[in-house]
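The complex is shown incomplete by one protein chain, all other protein chains being positioned as in the whole.
Chain nomenclature is as follows: A, B and C, assigned in order of appearance, with residue numbering initiated at 1 for each chain independently.
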Amino acid sequence: MSSEQILALLPILVTSAASVVVMLLVALKRSHGLVFGVTVGSLLVALAAIGSSVSVMPQAVSSLLIMDRFALLYIGLILAATLAVALLSYAYLESRAERREEYYILLLLAAAGSEVLAAAGSYVSFFLGLEILSISLYGLVAYRRQTPLGIEAGVKYLILAGASSGFILFGMALIYAEQGSLQFAALAAAKGSSFDVVSLVGFALIVVGVGFKLAVVPFHLWTPDVYQGAPAPVTAFVATVSKGAMFALLLRYFIQLDLYQYGAVVLVFGIIAALSILAGNILGLLQNNVKRMLAYSSIAHVGYLLVALLASGPLAVSSVTFYLIAYFITNLGAFGVVGYLSSGEREAEEIDDYRGLAWRRPWVAGALTASLLSLAGIPLTAGFIGKFFIIAAGAGSRLWALLIILVVGSVVSFFYYFRLVLAIFREPDAGAQVPYPSASLAGGIALSVLTLLLVWLGVYPAPLVNLLGGMTSGLL
Amino acid sequence: MRQYPIDYGLVLSAVLFAIGMAGVFVRRNVIFVLLCIEIMLNAAGLAFVLGGARWGQADGQVMFIFILAMAAAEVSVGLALIMRMFHRFKSLDTNEIARMKG
Amino acid sequence: MELLWLVPALPLLGFALLTLARRLVRGVAALIGVGSIGLSMLVTLWIAYSFLVSPPQSGAASDTVWSWIALGDFRVSVAFYLDSFSLVMILVITIVGFFIHLYSAGYMEGDDGFARFFAYMNLFTASMLILVLADNLLLLLVGWEGVGLCSYLLIGFWYRDPANARAAVKAFVVTRTGDAAMLVGFLLLFTSLGTLNIQDLLSKAVSQWPSGSGIAIAAAALILAGALGKSAQLPLQTWLPDAMAGPTPVSALIHAATMVTAGVYLVARTHAIFALAPPVQLAVGIIGVATLLIAGFSAITQRDIKRVLAYSTMSQIGYMFLALGVGAWGAALFHFVTHAFFKSLLFLAAGSVILAMHHEQDLLKMGGLWKRAPVAFWTFLVGALAMAAVPPLISGFSSKDWILSWVWSSPAGGPVLYVLALLGVLLTATYTARLVTLAFFGRERDVPEHVHPGGALIAVPLIVLAVPALFLGLIQTPRSLGGVNLFASFVQGVLPEPGAEGPPSTELLLMAVSTLVALAGLVLGWALGVSQARAHLARREAEPAGSPLHRFLLSGWGFDWLYDRAIVGPYRWLARINQSDVADWIARGFAALSRLLNRLLSLAQTGRLRWYATALGIGAVAIVAMVVFL
Partner (left out) sequence: MILLALVAVPVAGGLLGWALGRRSTLVPRWISLVAMVLDLGLSIVLWAEHPAASIGGGPWIAKLTLPWIPQWGIQFELAADGLSLLMIVLTALLGVASVIVSWSTVRERVAFYNLNLCLVIGGIVGVFVALDLFLFYLFWELMLIPMYFIIAIWGHEKRQAASIKFLLFTQAGGLLMLLAILALFFIHGATSGEYTFDYFKLLGTPLAPGVATAVMLGFFVAFAIKLPAVPVHTWLPDAHTQAPTAGSVILAGLLLKTGAYGLIRFVVPLFPNAALQFAPIAMILGVAGVIYGAALAFAQDDLKRLVAYTSISHLGFVLIGVFAWNTLALQGAIVTMVAHGLSTGALFILAGSIQDRLHTRDMRAMGGFWESAPRFGGIMLFFALASLGLPGLADFVGEFLVLLGTYAVAPVIAIIAAVGVVLSAVYALWMIYRTFQGRQAPGRALPDLKAREMAVLAVLAALLLWIGLFPQRVLDTAAPSINQLQAGRTALVVPHGVHRDEL
């Protein structure tokens, strides 16, 4: 392994090493502050390391990992999101009785697994990244192990994610048995005119597994339960990093295999996208639990992303990426507020918990409102530019049917986003006001930065668009 | 030694996979569900080994080893969780853990 | 003629002052209200004087105040047009108007809406003047709607009684129905002739449209619709009897002398178009005579003194329409003039009677008032004789006779119309005589102890108006009675005669016949009045059930009933059942659908792990199947 390869892998290496360091640290001395500091520090170092990796890319590391602009961009995104989650987690954990320090080990591991997924160029690294991510998430999702909901969520996620891993693995095995290679690229070269049945079945099974991780219809049933049971920052992580990494993989996979030319595949993804948009939004409609509501909304958002994915061409990649960035910021903000307002053993998850928030905690309310507007795709937020970008990509590829469904879904979604907005701006309930925890610095910083980014991207997206435009050239 | 077509092996692994899957669907005891997932994973492992044998590569076996490691990790986390579950719910029935819905 | 704009502007100024100023002393309000009309009258007289002394070259003068709308070919100005026709109109309006205003200062004394009343009256006068002076149809429409508005405001002047307010709304809406058609007529005229200037329009119509062409018929019919509404002619006549809910001076000014004759003015003004559309002109005559008879019959049965007069107004305007229908434009105008004087006189005298009766308007409760309210009686009598067309010098006689002779001799007329018109004469005389008999003669029935028919402010206008009611006929007399032709020759240039007059002998014969008929009517009416008064005394308060025919006539031939069932009722029913807007069902449907789908999809979210796993498997099978088989 050359030094350049090491340099290229540096972000992943730093993240992985950090998890080991934190583990050792915990063994030596339990200190939440210290562990938190090391975690944040190492994530910052890993982010900085991307700068050095850029100089040597594109670099294929042993055919397993491909460190190109695309991968680095997603790794950067994953690291930044993990950093935000870490910041949001501090106060959340601080107010709780559980052991806090192991949380950061799992978080760093999950981030490492996600990074591997983003850079994966073969089924092996796909599998490894996926499992590192998944197994860490089992722990994270069930982190509120004192509460029945935490355990319930953990068990559900464990069983279902395990099963879905089984699907992916079996699919990979079938493809391998037919094609004789574990490289995406090799497969692309070998595919010829069409696949045989076994490969098709294998491919379909991989789609099932990926679909599960992305929580698209019909593999979405677990989403609300896990989102609800998991600690709010973990929910943010599951909603953003875990999905984003999987989407990065899907995008690379799609483009490398040029799946656009298979009508059946496009059709399947189209149907999945349409169903996700409709079902996600309709399920969210009357939901009173904010975490579940956001879970349903995330189902719909992945549907939107799939529309962009199906749009093909350079616009697809940049629109998916832009949307993911906007989606990351927005969801981190939204779940961040949920975590920020959760106190002790109580998650602020009922819609009534937010009643009158605007008059009690105006800044937090502002952040949440901005996130909700962004989710709804209202102008001057990142979500608007993202949705605009996606619709543009779809329109460029004439996916009118999907776009109409997207429009219908969006209109439905306004109902529940604005239902929450409405609650935020209602008169506070004079009698029983839910107590909110005191403000935390780290969380406050994270929320402010996220909100500023949200608005900045909504007002002046030109620089990011430029950046993404350069990125696609690396992938295609 | 007689050479069997690879398809036979794949069919076998598919049957194994299906058994595992069916087990996940029907079993209520969460430990059995976990066991069934292991069966699914091993079915995949078998298919990998078959593939490796077919193409004369080590990759299949390597993957199988990865799968074993991963399965072990999953089971360990899983069992820990199941202990918590039993501690909390005094039951291993998956139907008991259905508080969140709707 | 530079002062022409002042004629409508002065009352308008009065309106503005009365509206904007707050808490005016009664005297000041009256001064502004009456004074503005007075000044306007003086200006009008001055204009009339200069018009007569030095008539304009073309027989008409116009005065553009400002350019209103100019869009390409569409150019409309706020401009006034004065010819002999409009001069007659504004003379009548300002003179009659002034005296009615004066009368009102006495009549409305003590009403808490004194200033408001004069504001409305001034606005009305201004609008009416704009209507008759407008040189284009759009400005005419301003006046037209303005008088309609004031009519609405004044009918509902005593707003506390919902019935008055409803009558006001009814009046406005019914007339507006006609206006809408008239509006379409204007659209048609502009679209095909490219101007709304009345004179250009008429000359272009004459030069571009062949007689009897469809477009001319359509245009004339649409204009006629507007005229029918405003002038309370069939089938848009139902509002007028209810309009009597307004104060009596209002009835005199608006619902007798001026506004209701706006339709006559309009038709006469655009007579060139009607001349191009013989079927419509015939319809004008038929409608006129039909209204004349229907209203005449109804008038005979009414008990309310003002309703009698209201039906009589409809009936008299029926004469004017009949005249228009036979092309006797000048005669129609002359009848308008005489009618304005004698009918306003009748209303004002009736007002005095009503005051005397402490606002009791039931004829059957009056009686013997001739000595209790002598001024009212004598002036009323003058008006009544004029209306009944009793010869020789009473104004109504000249004008009606002029009309009748044209009905006989005009090419558009004929014996049938004449006989019907003659029946009208009989009816007119009958209801007039009945009215006078019931109100002024016989025993006092329910007359109050103390009677206050009003002071000088009431009496002076009555006496002054009685003069023209008596003698105005002198300016236009039948050939056999001197053959004075002042009026006809004055308006000849604008309103030509329909053709050659018949021989004087025929005219004399016709005159004799109509006079006899009128006298017969008077006797009949007298008898009717006497018998009804007796019956009432015998029965006292017991409400006469009346025969079905009586009830039918009393209700104005059931038009209200019919419209209520056919139009108003269904509209209200539709409004009631659709109050919550059927179109909203679309939105509600979507909402319900979303809720339903939400419930269905939520059924899948059971929380059961086994079901989730099974769904995963089903999904997997579905995906595999799709990928493999598609």
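In this text, a contact is a pair of C-beta atoms (placed from the backbone, for glycine too) under 8 Å apart; a residue touches a chain by one contact, two chains touch by 3 or more.
Source: prediction; values computed, not measured.
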Considering the complete assembly, the absent chain touches shown chains A, C
Across C:Leu183, C:Ala459 or C:Leu553, the one contacting the chain not displayed is C:Leu183
Pick from C:Arg166, C:Lys204 or C:Arg445: which residue touches the chain that isn't shown? C:Arg166
Of C:Gly156, C:Gly327, C:Gly351 or C:Gly556, the residue touching the omitted chain is C:Gly156
Check each of C:Val88, C:Met108 or C:Leu141 against the chain that is not shown and name the one that touches it. C:Leu141
Pick out the residues on chain A that sit against the missing chain. 358-359, 373, 378-380, 384, 388, 391-392, 395-396, 400, 403-404, 407, 410-411, 414-415, 418-419, 421-422, 425-426, 460-462, 465-466, 469
Which chain C residues would touch the chain omitted from the figure, given the whole complex? 19, 66-72, 74, 78, 116, 138, 141-142, 144-146, 149, 152, 156, 159-162, 164-166, 168-169, 172-173, 176-177, 179-181, 183-184, 187-188, 190-191, 571, 574-576, 578-579, 581, 583-584, 586-587
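The working rule: only the chains that are shown with their structure count from here on.
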CA centre of chain B versus CA centre of chain C: separation in Å? 96
Just how far, in Å, is the C-alpha centre of chain C from the one of chain A? 78
Please report how many Å separate the Cα centroid of chain A from that of chain B, as a whole number. 26
Where chain C touches two or more other chains, by residue: 602, 605, 607, 609, 613
If I count partner chains per residue in chain B, which residues reach a count of at least 2? 21, 24, 30, 33, 94, 97-102
Note which residues of chain B are touching chain C in the complex, please. 21, 24-28, 30, 33, 94-95, 97-102
In their complex, what parts of chain C are in touch with chain A? 594-595, 597-598, 601-602, 604-605, 607, 609, 611-613, 615-616, 618-620, 622-624, 626-628, 630
Residue positions on chain A within touch of chain B in the complex are 123-124, 127-128, 131, 135, 138-139, 142, 145, 148-149, 151-156, 158-159, 162-163, 165-167, 169-170, 172-174, 176-178, 180, 182, 198, 224-225, 228-229, 287, 292
